[in-house]
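Removed from the display is one protein chain of the complex; every other protein chain stays in position.
Residue numbering begins at 1 within each chain, and the chains themselves are lettered A, B and C in the order written.
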Amino acid sequence: MLPLLWLVPAIPFAGALTLAVLGPRMREKAAAVIGTGSIAVSAVISLFIAAAFLTAPPAAGAYTQTLWTWIDVGSFRPAIAFYLDALSLVMMTVVTFVSFLIHVYSAEFMRGDEGYSRFFAYMNLFVASMVTLLLADNLLLLYLGWEGVGLCSYLLIGFWYQDPANGLAGRKAFIVTRIGDTAMAVGLFLLFHNLGTLRIQDLMHAAQSQWPVGSAYAIAAAALLLGGAVGKSAQLPLQTWLPDAMAGPTPTSALIHAATMVTAGVYLIARTHVLFALAPPVQFAVAVVGAATLLMAGFSAATQNDIKRVLAYSTISQIGYMFLALGVGAWSAAIFHFMTHAFFKALLFLAAGIVIEALHHEHNIFRMGGLRNELPVAFWTFLIGGCALAGLPLITAGYYSKDLILWSAANSTAGGMGLWAAGMAGVVLTSLYTFRLIFLVFFGRLETAVSHRPGLAMTVPACVLAFLSIVGGFGKLPFEALLATALPQFREAGGGMSEALASAAAGLAFLAGLLAAWYAYLQNPSLARSAAANPAGRLLHRFWFSDWGMDWLYDRVFIRPVVWAASANKADVIDSIYDGLAGAAALCYRLLSATETGKLRWYAAWIAGGSVVTLAIVMWL
Amino acid sequence: MILLCLILIPLIAGALAWAAARWSLSACRWIALLAVAADFVLTLVLWGSHSPAGLGTWLAEADWEWIPQVGIRFHLALDGLSLLLLMLTFFLGALSVLASWREITEGVGFFHFNLLWILAGIAGVFLAVNLFLFYFAWELMLAPMYFLIAIWGHENRVYAAVKFFIFTQLSGLLMLVAILALVFVHHRATGVYSFEYQDLLGTTMPPGAEMWMMLGFFIAFAVKLPAIVLHTWLPDAHTEAPTAGSVILAGLLLKTGAYGMLRFVLPLFPHAAASFAPIAMALGVAGILYGALLAFGQTDLKRLVAYTSVSHLGFVLLGIFVWNPLALQGAVMTMICHGISTGALFILVGALQDRIHTREMDRMGGIWSTAPRLSGAALFFALASLGLPGLGDFVGEFLVLLGAYRQSIVLATLAAIGVLFATFYALQFVQRAFQGPNTLNWRIPDLVPREGLVMALMIIALLWLGLYPRPVLDTFEPVMARIEQMAPGR
Amino acid sequence: MNVTGQDFVALLPLLILAATAIAVMLAVAVRRSHAISASISFLGLAISFGSLWIAAPELPRQVTPLLILDRYALFYIALLVAAAMVFVLLAYGYFEKSEDDHDEMYILMLVATLGGAVLVSSSHFASLFLGLELLSVALYGMIAYPRRRPLPLEAGIKYLVLAAVSAAFLVFGMALVYGALGTMQFDEIAGQLARPGFDRWLVLPGTALIITGFGFKLALAPFHIWTPDVYEGAPAPVTAYVATVSKGAMFALLLRYFYRTGAHQQTPVFVVFTVIAIASMFAGNILALLQNNVKRILAYSSIAHLGYLLVAFQASGDLAPTAVGFYLVAYFVTTLGAFGVVAVLSGGTRDADLLEDYRGLFWRRPAVAGVFTAMLFSLAGIPVTAGFIGKFYVLAAGASGEMWSLVIILVITSAIGLFYYLRIVVAMYSEATQAEAGPAITPSATAALIFLAAALVVLGLFPQPLLSLIRNLAIG
Partner (left out) sequence: MFPIREGFLLSGVLFTLGVIGVLVRRNLLFVLMSIEVMLNAAGLAFVAAGARWGQPDGQVVFLFILAMAAAEVSVGLALVLELYHQYKSLDTDAISRMRG
């Protein structure tokens, strides 16, 4: 089964190609069959591969498939080659499977859209790139997938291109993530220059053997890779693109901007964990970035009124948890949270998509309400997803993964109580904004009439994901065992918090958030309004609402100067040098041609004068 | 003989096409197309017939006496580098004939005459191994190019054409002076007058003189390339030229500059080039950033694409003077891929201009809904231009950066930021021209099959170069290795 | 000091020129006919050209102290005579368009050509002066020939006065040199100058005044000031003649005089020539820059070209005479061609000398425009033309003499020069504003233009035979 690995990215790619070339002339059904079918095949193959991998693990826990040597210049010989170990296996399976569900959902959601086949072409291309990213055997191929998913993200955010705002959001996403990518590219140069290869496994071995812990090279390399990771995963300080990315179609948000692509940064750090282990300051920075991001995004999420933006901030926040886990060395906890998050966040978006479509593309949660009875499937699935997100103890998957992260933070050698406290505050916030959302959308009075009810293609994927959002958490132990073949164990610092205590604290935090939301939005709705009305509250609200003013800051500090410089220098200041030369020549022309007066005596004077000059030179030289 | 044919076919076909235009315009076009295609096939045959072992030396050679007293010979020779560039020449040449099929309606015969003669000149540049012959071919390209711009160009064509001509002519004369100086230095050392490349290699010369001569060559090539500060002819020429002119300018003429650096500046003056390298690399990086910034500020589509050339050729300059195998091969790869991707962008912009009669982005928008294939192709090549992995440009630029990192971390980082800058203009290009609302209600025909074929060929070429560039890299690898060996201290 | 039979053989080309002039005179006395006069002149010139092969075996030969006939002289006589033949072809077509009598034009031209031939073979101040004046006086008449038209008259008067003034400078300078050295023969002057202790304070001013005289004829800055007016005023074929025969003969003489006597090796003289060269290159190219009259543009460009020639002259290595010779040939072909185009486009009443006259020419008369383009590109030094090889050789001479500053100035100014050549080209290839094709072209002029265009390309592609010919011309 394993030799079929290459088909997992290749089939979606072929699908994308077919749709791009033949799509415009295809009927919707055909496009949907190709678009969804290719992912289905890919998902099935990856399930088979997973089965094969689990039943008969390859030697050394990893399987490598080399297709061809990509570039061959001296010692630089990256190949188009795939590397499958437990880590990439988990990621690949989750990605293809979730993608498949979302494709099915999209087949209905996008019906009647002008760019139906284009949508599936982009989505297929995305899956191909994402799988390439996950399976890449070397960092260059990873970079190819990395940029590929960024491209698809850009294309899908700006999918409805006729609204310039969407295009702007797409560009913002591409450019901001590319800032990170640039850092990552420099990291690649550094790694190749110093270690002489870009094959990930070779790199890890070489780094381990050549660089001592805390060496400057390791720190620089890890920091540069971290730059790439924060860009792609929307962490501080490059998180600003993700909320705007919600301009894309909702399935896109579910797939790319929640479940899969944005966690690529997490994957990258996990994949290159050796480097981060060699660079403790950077690893600590990962944890701090995660903690800070999860808090900031939590506050922002609590103030948004666009349902998708709330979810976007919650995504940022949840990835913050994963970063926190990575930062404290709980590698498998991060990946575990990635998996559960992929299920419940995709679910939330799909459910939100049902709501949005039911209400004529209404995004404002204050114009929703009372949909509990109108859209039961959406309500129940959203509720399950929300509980998983907020971490409803014992039942939901999200509880198990987040609990693991919090416990790890508290017990890590690097972390300590500060990180744990931040994580706990995050739990309160998560629970608060999640239930704020649920209460506002599904409880209370009916604000807008429902015009459209979802069909099976939309509800079934949501239900499947809801199921996974619950049972996903129960697989914690086998999951950890599997990942242990690819990632190091978490190293517990002595004298930390016990697991039971941590779980209890997390449960309490969840309850606190839930109660606060219940009190402020169901019991006493005027409270939230009045809090937001007093001057300090308004200021704070605006501050959080606008993502802590970071967009504003970046606009002033980076964007405007560049745009200004470009438009001010549109005519190319260097050209004025040559214009000046031409002007000088023209001036000389005017001066000299004034000597040609046409007067005979003046001409004779020139000849006489010239001869005097000649005489003078001859006599006095 | 086959080398002479490569040059003679377009020359003769040019005259024939001109004559044929009297009685049939399509005959004229077909003659031009067939001639270039024949040349392309010839280069393919040459490519197919070389043995990997033979790549280190001349693959083919042709040599006649011309002005023997001063050692001027009609000497052509071909190695892997020139072979690939010739293939690019005739590939783009054929596509530009196709692209002008409907665009050119006035003076069709003379147009194709000029087009073919430019190609002949370019082929001469890539094949000449006698410095006089090289200069001859170098200058021979100018006049027909000038006509192409000045006659079939757009609004401000005369200004652009004259500027182009004067810049290149002045710098070319400086190169001629350097050539002569080199010949006389060689004469003084050996007592023999010779313009032969092989003879002049390894001429010993005083360091000061070497630097001056190197600068003479460098300026000529830097104008063509163009390096920043000497680049200002380019946006004007590219913008005003007809589509075929822009394609050839961007795709080929600029490459002659880079080729000259590789073929002459580094091998003939290794020491001077090595000590000048930091400045040249800095110029390259400055060009990358400055070109990208300017491209970002433009509203005229062709001008925008023109400035992207300044940016991309900055990578080439950087790669050449980094002077290690990675960067050298990256530079050549960038040359080839830039030729295709930028050529394609010019063809697209030309096709668009043909339909809506403007190049101003402010007057565009929403083209996608009415011409999706055209817009999709534009998106593809914009992505190639911003260095998307998987497409040819990425391979070249990445190799250059990888090589540059060995020389200077700072420059490599700045150049990598240049790649980021490319995102700005490329996305701006797609967004403002093709996306957004169709406020002016453009209703235009999409790509016709002829144009579709052109685009498909270029897309396939770029994908191939991006995903499986090895055959191409292997072809010029021995040449680059030899150039690399010439670096002092190696 | 007797003149022998062999001397007469050696002088045959000159004698035939003189005889032809007389023949035309006689023919005019019998019957005035433009065609007959032109034919006789052409025939005479052709015979004179052919007689070069008869004279060649007698070389080199010093005929009296005044004239030396060597390969060098013969080569330039051939050049002058060939140019005169082209002149006849062009002039015939040009003057056919107006009503007047034209026969005397050919007589004058033959005399002027004879003067030029004397100049290039002179080895003595007296013959120098004689040749110069033969040339000049005949030229006055030629320039002002269509005397009813105001511009030729104005040009004639200006040329007459200024040429006479400069001739006076020249003669005075020669007197000073003679006064200092006691000889007027070039070889003996060389001998005197080689001896230390000669009278510098007479020789140097004398040389300076001689340079004034030469400079005027060659239109070198700062003695260039007359050029545009005379070029513009003279009928186009005569302009061509002034630009080629007069200047070519003078430059050949300049080369012979200074290379022979070594006078230009004196530092002050060297400096003077350097200054003149630089000034000419700049003045010529800048003055033409925005000029709207094609004949004036060509006038200014000829100033610059003589400046380029001086660079080669200054370099004086073994490449210099070759460079000068080839450059002059290329310059002859090109200038004759350019003014030939002007001539064929001109009507009977005025010359087609405004830039406007050339607008859209390519679309009306592609062949004529093509020839003109080729000529302009040759002037600019673009490959496939003779001008390219010429410029290449001049630069090579300059580089071999290590005259780097002159060479760089040459490069820069010729790039400036490109601009005005291109202005004409631009005009020719822009959209036509007027529909009519212009006057018809006579077969003789067509033949001349075809010959010149062919020569231009052949010399540009296969310069080898001419180059080896020139290399064998030792200056006697």
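Definition applied: contacts are C-beta pairs under 8 Å (C-beta built on N, C-alpha and C of every residue); 3 or more make two chains touch, one makes a residue touch a chain.
It should be emphasised that the depicted structure is a prediction, and the values quoted were computed from it without experimental measurement.
Every shown chain touched by the omitted chain in the complete complex is listed here: A, C. Contact with the undisplayed chain is limited, among C:Ala19, C:Ala46, C:Leu59 or C:Leu153, to C:Leu153. When the missing chain is restored to the complex, the residue among A:Thr66, A:Thr413, A:Ser498 or A:Thr597 that touches it is A:Thr597. Remark: the omitted chain is touched by one listed residue; of C:Phe75, C:Tyr106 or C:Phe129 this is C:Phe129.
Mapped onto subunit C, contacts with the missing chain fall at residues 125-126, 129-130, 133, 136-137, 140-141, 144, 147, 150-151, 153-158, 160-161, 164-165, 167-169, 171-172, 174-176, 178-179, 182, 184, 202, 228-229, 232-233, 291, 293, 296. Contacts to the hidden chain, counted on subunit A, fall at residues 593, 596-601, 604-605, 608.
Everything below uses one rule, namely that only the chains that are shown with their structure count from here on.
When chain centres are taken as C-alpha averages, the shortest distance to the whole-protein C-alpha average belongs to B.
The geometric centre of subunit A is 38 Å away from that of subunit B, both derived from CA atoms. If you average the CA atoms of subunit B and of subunit C, the two centres end up 43 Å from each other.
Of all residues in subunit C, those touching subunit B in their complex are 363, 377, 380-384, 388, 392, 395-396, 399-400, 407-408, 411-412, 414-415, 418-419, 422-423, 425-426, 429-430, 463-464, 467-468, 471. Within the complex formed with subunit C, the residues of subunit B that make contact are 66-70, 107, 132, 136-137, 139-140, 142-143, 146-147, 150-151, 158, 161-162, 165-166, 169-170, 173-174, 176-177, 180-181, 183-184. Subunit A makes touch with subunit B in their complex at residues 20, 24, 68-74, 76, 80, 114, 118, 140, 143-144, 147-148, 151, 154, 158, 161-164, 167-168, 170-171, 174-175, 178-179, 181-182, 185-186, 188-190, 192-193, 562-563, 565-570, 572, 574-575, 577-578.
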